[in-house]
Structures are given as C-alpha cells and as structure tokens.
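One protein chain omitted, others in place.
All chains are identified by letter, namely A, B and C, in their written order; residue positions are counted from 1 within each chain.
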Amino acid sequence: MKLNWGMIGGGEGSQIGPAHRLGAQADGLFTLAAGALDADGEKGRAYAQRLGVAESRAYGDWRDMLAGERGRDDRIDLVTVATPNATHFEITKAFLEAGFHVLCEKPMTMTVEEGEEIVKIARASGRICAVNYCYSAYPMVREMREMVRAGALGKIRLVVANFSHGHHGDATDADNPRVRWRYDPAMAGVSGQFADCGIHALHMASFITGDEVEKLSADFASTISSRVLEDDAMVNFRMSGGTVGRLWTSSVAIGRQHGFDIQVFGETGGMRWASEQPNQVYYTPVGGRTQIMEKGEAGLSSEAARLSRVAIAHPEGFPLAVANIYVDLAAAIRGEARDGLPLAEDGLRSMAAVAAAVASAQAGGHWVDARPPMFR
Amino acid sequence: MKLNWGMIGGGEGSQIGPAHRLGAQADGLFTLAAGALDADGEKGRAYAQRLGVAESRAYGDWRDMLAGERGRDDRIDLVTVATPNATHFEITKAFLEAGFHVLCEKPMTMTVEEGEEIVKIARASGRICAVNYCYSAYPMVREMREMVRAGALGKIRLVVANFSHGHHGDATDADNPRVRWRYDPAMAGVSGQFADCGIHALHMASFITGDEVEKLSADFASTISSRVLEDDAMVNFRMSGGTVGRLWTSSVAIGRQHGFDIQVFGETGGMRWASEQPNQVYYTPVGGRTQIMEKGEAGLSSEAARLSRVAIAHPEGFPLAVANIYVDLAAAIRGEARDGLPLAEDGLRSMAAVAAAVASAQAGGHWVDARPPMFR
Amino acid sequence: MKLNWGMIGGGEGSQIGPAHRLGAQADGLFTLAAGALDADGEKGRAYAQRLGVAESRAYGDWRDMLAGERGRDDRIDLVTVATPNATHFEITKAFLEAGFHVLCEKPMTMTVEEGEEIVKIARASGRICAVNYCYSAYPMVREMREMVRAGALGKIRLVVANFSHGHHGDATDADNPRVRWRYDPAMAGVSGQFADCGIHALHMASFITGDEVEKLSADFASTISSRVLEDDAMVNFRMSGGTVGRLWTSSVAIGRQHGFDIQVFGETGGMRWASEQPNQVYYTPVGGRTQIMEKGEAGLSSEAARLSRVAIAHPEGFPLAVANIYVDLAAAIRGEARDGLPLAEDGLRSMAAVAAAVASAQAGGHWVDARPPMFR
Partner (left out) sequence: MKLNWGMIGGGEGSQIGPAHRLGAQADGLFTLAAGALDADGEKGRAYAQRLGVAESRAYGDWRDMLAGERGRDDRIDLVTVATPNATHFEITKAFLEAGFHVLCEKPMTMTVEEGEEIVKIARASGRICAVNYCYSAYPMVREMREMVRAGALGKIRLVVANFSHGHHGDATDADNPRVRWRYDPAMAGVSGQFADCGIHALHMASFITGDEVEKLSADFASTISSRVLEDDAMVNFRMSGGTVGRLWTSSVAIGRQHGFDIQVFGETGGMRWASEQPNQVYYTPVGGRTQIMEKGEAGLSSEAARLSRVAIAHPEGFPLAVANIYVDLAAAIRGEARDGLPLAEDGLRSMAAVAAAVASAQAGGHWVDARPPMFR
C-alpha cells in the first residue's frame, strides 16, 4: 500500500518541488494526497489538482491543510515542508505536534533556539522529523560512510569539503530577487552562502565519519559589496574524534557549477566523492594506487546496494538521491530502523554551526563552540 | 488524469523492470494498472500485486493480459514489452493489432522480416509502436540533435560512436547463463554484442544527424573462443547525407564500465557526449576552444529544457532518460507530436543493420546495403 | 663524454626541430656538432651557427654534410633525419652506407621497397637505424609493455587505438600549403592521415604486445572533398598472436586536440594510456576496480623508472619522450642493448601496413596481408 503524502510549498515553477514529487513517487511508495503548494492560495489549489490531488485536499494554506488533514482517517502519513526558510520552524512544529511525520527542507530553522525546540517536540511526539540533507542518500556516499565506519581508512585525520558554485557571481544580476534575498538578513537570517550550501557539506562530514563538529573558526566575505551576508566562506573545524575539518563554500566561484566534493583522509587511506559525478568514489589505500569505485559494482555494502536502482555505469542522479530519502522515510514510517536518515538533531547541529561561524567570523576568526547548547 | 499502464516481463530481479517502473511513474504520468511480469505466472501475479496492481489485472501470461485488458473500459493505454528478445515480435504484434499503444524493448524483433511486419501493422493500426532507445532521451542528446539539425556544425562529415564494456570479459564466467545466452544463436539470433549494444549507438547516429545508415562494412570477433556470436565488433558505415560512420562495440573491454560515447564532426564544429557523464556535452567550434555545455544551462533548446527536471549541475541519470521516453509517450498518446520518440521504423532499421553487419563480417568486410528492403 | 650529433632538416620555424634538439641535449648526452638544417642552404648554415655549430660544420646541404663529416676524426656519432618525407630514404641510406648511426623521422620511406632496402642496408652496415616512434618512449608506455609482456593481462585479445585530431578540419584552410601537402599524392605518397598519425598507433600496438600486424581491412574517407588522400581512416587488423585490432585516425575530428590513446584488453585485465595525459595508465584487473597508475610510483618496472626524471605527479611531456629515444640511442651507440628502440624493421612494417590499408580501402575493405614481403 502506498503511503499518503502531502506537500507544503514547491509550487509551479519552484526548483525544489519537482525534486520532491519525483523523489516521493519514483519508487511508487507515496501518493500525493494533499498539498498547499503556493503562497497564492488559488494558484496552489489549482496546481495541486493538476497534479492529481483531490479538490478537497488541495488547500490554499498550510493552516487549512493542517486543519483538514488532522481529522481524516486517510490523513497524510508524511508532510514535506518546502516553503521559504523563515516558515520552516512554524510549519514543522505545528505538524509534528499534530502527530504527522515531517520532512523539512534545510535549513530546518532560522535560529538555534528554534532548532532545539523542534528537536524536543519531535522527541516528545514520537514522530519522525527528517531534514532533507539529500546528498547523504547517494549510494556512493553511503558506501563511504560504511567503509569509514568499518575502519577502512583507519582513524580519520582530516575531512576537506567544498561546496561552491558561481551562479551568484554576476554583480549585474545581484538585485534579481531570486538571488538578492539570500544575502539579505531580513529574509535569510544571519548567514548567506554558508547557511545555504555549507551546511550540506558540514552535515556530510559528520554523516560519513560519525563524529560531530565541536568547534570552528570562520572567515566570511561579501565579495559583491552590496551584500550584507557572506557569499564566500571558509570554515575550519574540529570534530569529536579529533578530526580536522576544512570547508570552503562560495557562490561567486564562476566556472564551478555545483562543486560539492568531500575528501576524507585517514591513517590508512583516503576517499573522494563529488556531487557532479556522484556514481564514483576515488579510494586510495595508503601506499597503494587510487581505485575508482563504481555504484553498482560487486561487493558494495548493503546500504549502497539497497539505494541503487540500475546496473553499474548507468548513472543515477540527484532526483533519485532525494528519492532515497523517501525510501528511508517510508521504511521508518513503517517502523523499520533507518539510521542514515537525517533528523531534527542534524538540522539543529547545522543551525548551531551557522551561529558559531557567524560569531567566529565577526570576531576575527577565533574558535567558537559549534555544538547546540542542549548537546554540550 | 494518469494514464493506465501495463507491463509484460520485467519481473522481480530483472534489471530492466525497475527502470521501466521508475520511468513510467517518476513524473506521475502513468499508473501501473496491469501486468504479466514473469514467465512463472504465479510469481508474476504475486509480484504485480505487491507492486499495487489489482488482483484481477495481475495476469499469469501475456495472452491472458491481452484477453483481459482488451474488453475493459479502463483498459491500459500503453503496454511495455520487456520480455526475452525472441518474444518481442509476437507480443508487440498482438497488442498493436488489438489497438494498444506499445513500448517495446530493443531489439524490436529477431529478423528484418518481422520488423517490416511490425512497421506495417503499426502504420495500419494507427497505434504508437515505440522502441526503447532510451539514450536518445537524455536532455543533452536532444540538445545535440537540435544543434546539429539547426546547422551548428555545418554539414556533418563524420560520426564516431563507441559502446563498449568489459562485463563479459571474464572467460571463467562465460558459461554463466546470464552471460552465455547473448552469444548463443539459439537464444540471441544472428548477432551478439552488436545487436545488444551496437544498435543503440547506430540509432543515436541517425537520431542526432537525421540521416539514415545506407551501407556498412563490418568486422566481428569472438575473442572468447567458446562463443559462436561476436563479443567485439567494428562497423564502418555511410549515411544518407554522405556522412562517414565508425562504430566500435565490445563486451570484453575490461575496464570500460559502460563506454557509450558519440562524437559528431561537421564542417564547422564537433561535439561529444558520453553516457557515463550524460549531463555534459563537449562542443568545439572550428578554430575555437572546446566548451563544456551543461544540462540546465541558460539558452538550451526547448527540447533539452523540457526533458530536464532539476537545476544545472544536479545530475540526472539513466532512469530519468527512460522516464523521458514515457513523457513523450504520454504526450503522443494524447495526440501531441513528439518527433523524438523512437518508433517501429527505427527498430526495423536496427534489424536491417544487424543483418547487414552479419553478412558483411561473414563475407570478409565487403560493403552491404543496410537499409530495410521496404525503405530502399 | 658527450656524443657528437648532427641534424638534417629541422630548421628555423619547424615544429620537429626543437623537439629533437631538446631531446638530444636535455640529458647532456649529445652535442649538436653538425647540421644541414634548411632547404635554403644559407639560412640553414646561419641558423646552425646560431645554435652553436662551428662554421665549418654548418652545412648548406646534406650531401655536403655527408662529405664533410665522413672524413673527420670527430665525426658525428648520430645523424637525425628530419627532412620532408620523400627525402628520408635517400638520406638515411646514404648515411647508413657511410657508417653513421641514423635516427630517421617517420615515415621512414615512401614505399615498402625502399623500406626493405633500408632494413637490408642497416643490417649489412651494423649501424643503428632508428625511427622516431617517440610515443613508445614515454615511461608509462614502457610500463604497459613490461606488464603486458610479463602476462599481467593474460593473453591479449584486443587492442583499440585512436589517433585523431581536428587541426585539418577547417575546409577554408585546406589550401594552406602547410596542410594541403599531406593530402596530395605528389608530396605525401599513397596515404594521408593514416601514414601521418595512424602508423604511430599501429607501431604502439606491436610495441606493447610484442605481436606483429599480419593482415588488415581498411576504410578511408576524404571528408573534405578537395582532398585526394584520406583525412579519416579506420583500420581493423589481426596480429600474430591472434589479437584483434581496431585503429581509428582522423584529422577532421574537430575538438580532439591530439587524441592518441591506446587500450589493450586481455584475458585478465585491461589498460589504457592517452598521449595528452601521458603520466597515467588506467589498469583494471578482471573483476576488479580500475586503478590509476602514476609515473614515478613505487614498484614500476626498471624500464619505466629509468626513463623518468622527476618525482611522481610532476608531469613529464612530449619533449622528454623524444629525449628518451636519444637516451636509448646513446646507450645503443655505446653498445648496450636497448630493445625498446624502434628500428628500421618497425619503419618497414609501417610502410607495409600503409600499402595494405590503401589496397584494402580501394578494394572495398577486403582483408590484405600487412606484412612486408621480406618478413612473410
């Protein structure tokens, strides 16, 4: 039986909407049963119906949707929150409290305090509150995680991550509303590029190594001077196991399309994965040659195998990484353990890291505790 | 409204089944309404029901499915034929004659004669008979086609295609039934590797250039001596517009995972696309620098834009190329023109090319007419 | 003590001259002691002196140089012949007969008959007659040869080579004398692109595997219609050990800069090397992962180590591959065995392959004996 799924935000013309719809439906696990897809209620209702949602469940507003769904026998099993960032907290909180499972887009909240509140609510509710760190659901990222955790690289010394693009590098386009809001504290909060892309990379560092970021030192720059928030950031960090971390993120790196890569270096080897060619991992045992690992090759971990759909060298891309989040959500909703699913705790840690990075950058790079207060 | 979709073959554990299910369902265009998924009828019925097919439409056999569906008001709008190659002809023929639209896996038939019969039946029926040359549905392949046809490279002089892997290169595994049948004339017909992979590349040469293969000269080799059919082939060809073609295909190229790449060289430029990194095209204007074109970049053709789902540098892979075939099928079923959809005529041309290549190779490489008799 | 070296051709502005001078001098093994560098005698004499040649040994003509050098006590130990192709035979022959060691540019001769004559003269003279198949002197090509010959890939099934560029792809530049002569039988002989680039690749196939090309089938095309000789060619071949060969060469492949790559596939693995990134080899054991081998890594063969000058990941390029030919020549002149040095026999085999390919292409692709008559 398919699960019932609802979506808030992700309306017509949005970038993230199609990825979620495809992700939820690709494997036939979820049916889009309800939606409040657009800030313009009528537009959203019409679009939902064109996507096959019944008229009665095509809502004009997330509050209507909450009210409408909570009383139904066939109420949605999962709601995805893909609205503007500043609304994530309120909506996620409301649905969790009403007993729904939630998948929230990142950043989960705008502040650490809100993040801690979501964690507490999620824990109290017994509902799943997942956060869409979807890069972690690529099969070959899971393979790295399995190998690292099994000790294939020995103790991890160093994680180096980059998540840089140049799509905001055109100063003549900086006032374009689709770009500008990201650097405007009124809409984006305390951080621009680091909160937008950097936290994906920081999450992945923890996801792969199993260690948490404990402290960090940051350098922020607004290379386009009209920007209040940073469009380029470097964050050095230390993890719970002593691992050294380095993370560069930029939106003005013209020529980089979507340069998210992560390198993990341990005592007995190194690995590298890049999001633009997500079906390979480069693995080098110390003293040996670099080996190209391929999604679908024989001998991969069950995690990597489970989240891959087609044969070796048939590439699987970003929408299916999102779909893997939904695969794990469907299992978790059914009560199966899925320890790779990014949860509210991860969303909170990101917010704490953002706050720490802002504080460090403002204070001239000194080291700041990056842990959420509730986890110290 | 979703279209009703049925599938024959593609049972549990098959490689191609998941790609079709994902392809048909990813965009919410088709519902799996009926199926005869397995040669073992009971297994197939059970699996279909697990996939959400109603018990009454979970058939044990394609003939039962044809009988059951033809009378229904809500009968399937499209049937996908993903059975062993030798059965494609019979099933495709039967469903076309009963008025169903069909998507047939390649090779469409085992002989040229059968291929001509399918073309005639499809034309007479007014139904769509598509063939799953799914590589042609990648957005950046469509972009190449649009550019080439718009004259961006001038007159095309040369097409060079490779489709080579090494997954059948282990002689100690050659008797594995999953491998062996491909080189056994009793099961695979007159050609091994060329009929399996080469025809994808040959189709793509025509798809991009708009020209048909007119004649060819082939060299076949069975590098593992126990094989009757070729595991490595080179085919030189000439196209209707005078274009020179070169196509190498191999299954013993150890180290190549899935080396399907195609290069097109014209009077004023060259282009290159490779299936393992399907989101880029390398384009070089004569006298200029090579440019890296990216799926999702500004200024691509409407065809490329239409068949892409997520932003630039978010890779889309093989299952979504299959999905694009279904996107075009849904449109075509609704009566919209979709001239990129590979049809029975393309399936027939492949069979004629296979027959010609076998004849040429046996005759020491002499040039053979590669056109289907009905198109000469 | 440095050896004395003379050069014929390679005058000011030539492409090949600097590569030879650098190659001969880079390791301090040879001194440019004599030269007849230019068809214009005065220009050649002046240029030689600017390069440090004594006035008395700066000759206006190769015949003067032969006359001048043969009587000297300090006569040159080696002469490099880098003149227009049609003159190679005459000059090489004359210097060999006079007892000089010769390094001849490829193609060694214009005909098979001339090639056989050079082989006989070289054998009778006891002098070294080397041919500049310099790609074979890259350290990582030597490593492939050592590995293949040691059986690392098992019996070799298949060699696939490409040597294609697009620098003659501009039809508007086709009458440029620097381009045109290559396609004019009066100046280039019976073959254009195959004789220019293809023979490098064919030599390499034999160099690595240790097998000779026995027969071949060719398809030639003049994609720019004003050309008499081919600018694109495909040659299928069979080698003495049964290995299947495929070789594509083109000068109209716009976007390929210098696409010389060779793939060798055996029973137990595959390897790939490419001239544009000559310091790596990709090696895949059957059933295993592709490994990136690096020039300078620990554990390479003594041949690879001997011909590399700087540490791992410090790239060495084309001029030092030429230098490696001179390294081996210096050793051979001093009487040490250097079995990697390409010799007159190799030059002859190339001419036989060219003649066979021309015959095959003209006859519609039938298979032709590719061996020199004297080696049948």
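Some observations on this one:
Here is the rule we go by: contacts are C-beta pairs under 8 Å (C-beta built on N, C-alpha and C of every residue); 3 or more make two chains touch, one makes a residue touch a chain.
Model, not experiment: these values are computed from the prediction.
In the complete assembly, the contact with the undisplayed chain comes from C:278, out of C:9, C:60, C:115 or C:278. Of the listed positions A:246, A:306 or A:371, the one in contact with the omitted chain in the full complex is A:246.
The chain not shown here is touched by just one of A:115, A:169 or A:372, and that residue is A:169. Those residues of subunit A that touch the chain absent from the view are 157-158, 160, 164, 166, 169-171, 217, 219, 221, 223-224, 232, 234, 236, 244, 246, 248, 250, 252-256, 263, 265-267, 269-272, 282-287, 290, 364-367. Touching the omitted chain from subunit B are residues 287, 289-294, 297-298.
Where subunit C meets the omitted chain, the residues involved are 1-2, 15, 18-19, 21-22, 25-28, 32, 51-52, 165, 167, 257-258, 275-279, 294, 309-320.
Definition applied: only the chains that are shown with their structure count from here on.
Both subunit A and subunit B derive from one sequence, and where they touch, over half of the residue numbers involved are common to the two copies. For the pair subunit A and subunit C, the distance between C-alpha centroids works out to 55 Å.
Inter-chain centre distance (subunit B to subunit C, centres taken as mean C-alpha positions): 42 Å.
Once the centre of each chain is set as its mean CA position, subunit A and subunit B turn out to be 35 Å apart.
Touching of two or more other chains is recorded for no residue of subunit B.
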